[in-house]
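Everything on this sheet refers to the single structure shown next.
What you see is the complex with one protein chain gone and the rest in place.
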Amino acid sequence: MIEQAPALIVVIPLISALFITIIGLYQPRVSWLLTIITFALSSIFAFICLKQVVTVGPISYVFGNWPAPFGIEYAIDHLNALIVLMICVVAFLVAIYSKHDIIKELGDKIPHFYSLFTLLVTGLLGITLTGDAFNLYVLLEISALTSYALLALSGGRAYIATFNYLIMGTIGACFYLLGVGYLLINTGSLNMADISVILSSNTYSYTVLVAFLFIMIGMWTKMALFPLHSWLPNAYTYAPTSTSCLLAPLMTKVSVYVMLRMMTSVFNYDYIFNVLQWQHIIVALAVIAILAGSVLALRQDNLKRMLTYLIVAEIGYMVGGAWLGNANGFTGASYHIIADGFMTLCLFLAIGCIIYKVGDASLSSMKGIFTKMPITMVGFLIGAFSMIGIPPTCGFFSKWYLISGAYEASAWAFLVALLISSLVNAVLFFRIIEVGYFQALPSEEPNHHHPKITRDEAPLTMLIPLLTTAGLLIGIGLYTADIVTYLIHPFIKNFL
Amino acid sequence: MQTMTSFLPASIVLVSFIGSVFVFFTKKNENLREAWTFITAAINIVLLFKMAKWVLAGNTFTYHIAEVLPGLPLFFKVDGFGMLFAFVAGSLWVVTSLYSIGYMRPLKEHAQTRYFACFALAISATMGVAFSGNVLTMYLFYEILSLSTYPLVTHHQDAEARGGGRKYLTFLLTTSIGFALPAMIITYLNTGTLTFSNAGIFTQAIDPTLLIVLLLLFIFGFAKSGMMPFHVWLPGAMVVPTPVSALLHAVAVVKVGVFCVLRILTGVFGIDLLSSTPLSTIVCVIASITVIVSSLIALTQDNLKRRLAFSTVGQLSYIVLGAGIATSFGVVGSMTHIAMHAFGKITLFFCAGAIFVATGKKYISQMVGIGKQMPVTMIAFLIGSMSVIGLPLTGGIISKWYMVLGAMDSGRLWILIIYLISSLLNAAYFFPIVYNAFFCKEEDSQFPNKIKEAPLAALLPPVITAIGTVILFIYPELFLNFAKIAVGVSK
Partner (left out) sequence: MEFIINYYNYIIVVIIMMLGLWGMLALSNLVKKLISMAIFQTGIILFYISMGAKKGASIPIIKQAYDEHHHPIHQTINNMDYANPLTQILMLTAIVVGVATLGLGLALTQRVYSEHKSLHEDEILETLS
């Protein structure tokens, strides 16, 4: 059983998606429970894998006993074991969270939602684990197709937003596929480890360059790196709350991971930074992404929309960190995948609670929110502090590594952009806190006695995941040293 | 010199934290709620005394909290300077709490529970700063303090409080994230450690320009110390209830700022490095400018609390100046001045609050003749201002004395002149208040009708702290010894 764990992580949700659909048709409420059990199991297996990777070293799992260059291999190393665990935990928390929200927002589509949900996460888990470049494309499309369906579930404006996402997402995936085609021409292999070996023994030709370019552009489209970000804000804003809670932390982060994977385990790190030497351009792009994301976020009145622009800025963090070309920068980027995943989750969960109770997420609807929903706001505050980078939340430590990397690489623009973005985040969140904390000012409402605000919290199934995530933010922060020493550094040692 | 691993420092931080939780959950019963504050404060004092003996013998306590970054843990290390500051904060917390009750209850302030809970949280963070063993730990508690005092600064929840709070956080967060954070990271990358040590941590040769940049980033990064031009938040935060001003300007916030700057100067750069390079002069010049300019501004203020605020800005720079001289005596003086100024300034704020509670007046021009109506308050005010100016019979002169000694040691006469001018300016903005309060003509008095002193709970604290100031003159060793231990000067 234990040696099958890498496959089980993915297979369990895949099979249970089927059962959720079938059973859900007769017993819609059971599908919620099934989803939770599924991801609890997946989390356990992901944790087993993580433990094994730490104690024994990277795992290679071959499907159907076909050896690696021919069959499909799941390659689990230190970094993706961690990311897989994150995906499972996020899915688990969102699954619990979605119970009441889905009943309220989607009504009779409960089983559809949960089977799509499970399939989506299957795709994401597969992307992270697979060691086969083409298999990755298929899983990428599985998660993309299910995400289109999930995003469009709420109807109305979501349709056109999802349509645009579909077009952009397909372009991204197709570019990736093209890149893999060029790699296939050059190496005749699809297994990532195999490609890497063949590439490093050959001299680098234009074919490799084109392959790398296509794969990168494909991934940047998928992860919404500025200026390829336009699809993201609309798609996530108009989606049902639970969908955006699931997609916002995971989709873009997994694409970032694929970028890291391509840079390190497929193409040679030395090739990218010493032969191509694009790092200055890409870091400059990242700087623009951070600044643009922050500025655009400042202009939003809808909180959900504001958060989507923050995602765009955070993508800049990770892309910039990965392209600094030193250990600290790369550590920052990898650590930030985890940190940002949970930070985004925490904030989206909190906003979801507010939407559930208040009905919308505009800035003005936050009046008196501290009195009305104090527990939700505790979660929100911790998420906000993490975004700003207040220790001991994990946002601080990713910033620590990114700034270290920027300083070592003398990337001053990136360093300043990181600091500015922290400050903009502070402004953004304190604007919300101000509205929530200060009651309506007398000058705004003359002669009007505003009604007494009473406490009215979201249900427990929503609050518990929120508070767990908030706790995780601090917990991950306090265990940064362990995560970095036992998981990220062993991974980096392979190529730096 | 021994080091003992002990939970004591962590327990002091925890006790105040737990206290704030208890306060929060006993909001129904006012007396019980306030009881928690006093119980935790009393436990704190007991624990502090338990630690004092060991520290006075020249030893230190350490406690390892967590290894958050590889090779860079969060940990407490208690030395003389930390103990000195913890004693100041711990003892004044009791007095301030007593005063808060006397101030808040008669005025029927809203959200008193939140007020007392945040107050305890702020003290917890202050203790954390005092016991920090490295820059990272200090930064952590520094940020927690900024955030936990925000609800205090904006206590009134009106437009004015919103403006003040906005200014408060803008300045504190911008500087700490924009300056202190990169400075900390760059220091770590260059030295491989952030642990405070009296010898300084820049042991290898390092680019002198980088050192200057780091110094400036650190000094302005901890903007709670109110160095110009990042002092703006301080008078801006005057909209708060007076006990909070007392906390902000005398005990926790600004003192944490100078404490951090002093720690950076003595523990990161080290006195030797400062005095052997131009860094010392740079610190002195920046601090001197702030001392003089803020005193001049204070002269022009009519709002009593604003005048006190600018006086605070000046006095904080005094402390930084003392450390900037980079001689043992200068540093001892500036460390002691944290305590002396705290007692003096808190007395002044208490008096300002007592006047407000009794008469509702905020402006100095309205206080002519008040001395005859509220003699106790105004005598306390006199003692407090004497201490801030640095006159005999109050503790203020002791620390000033050491700083002057330090300045003479370093052979920089212009610093002596700065001290002289600023003392004169201090006298110039304090004495007219006292003089007019007592010796005005009958027809000039703003108080034709008889008024009473403030209620006992608001009157007692300034009297206690005023007596404290005098006691500190007679027994300065209370704090002086800690400072000497910290710097390594023999008693």
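In order of appearance the chains are A and B, and numbering begins at 1 in each one.
Assume contacts are C-beta pairs under 8 Å (C-beta built on N, C-alpha and C of every residue); 3 or more make two chains touch, one makes a residue touch a chain.
Computed from a predicted structure; not experimentally measured.
By the touch rule given at the top, the unshown chain touches A in the complete complex. In the complete assembly, the contact with the undisplayed chain comes from A:177, out of A:121, A:177 or A:432. Which of A:68, A:149 or A:427 touches the hidden chain is settled by the complete complex: it is A:149.
The residue from A:162, A:237 or A:294 that touches the chain not shown here is A:162. Residues of chain A in touch with the missing chain: 134, 137-138, 141, 144-145, 148-149, 152, 155-157, 159-160, 162-163, 166-167, 170-171, 174, 177-178, 181, 184-185, 190.
Please note the rule applied: only the chains that are shown with their structure count from here on.
One finds 43 Å separating the Cα centroids of chain A and chain B. Of all residues in chain A, only 385, 388-392, 397, 399-400, 403-404, 407-408, 415, 419, 422-423, 426, 430, 434, 437-439, 441-443, 477-482, 484-485, 489 touch chain B in the complex they form. The touching residues of chain B, counted against chain A in their complex, run 66-74, 136, 139-140, 143-144, 147, 151, 154, 157-159, 161-162, 165-166, 169, 173-174, 177-178, 181-182, 185-186, 188-189.
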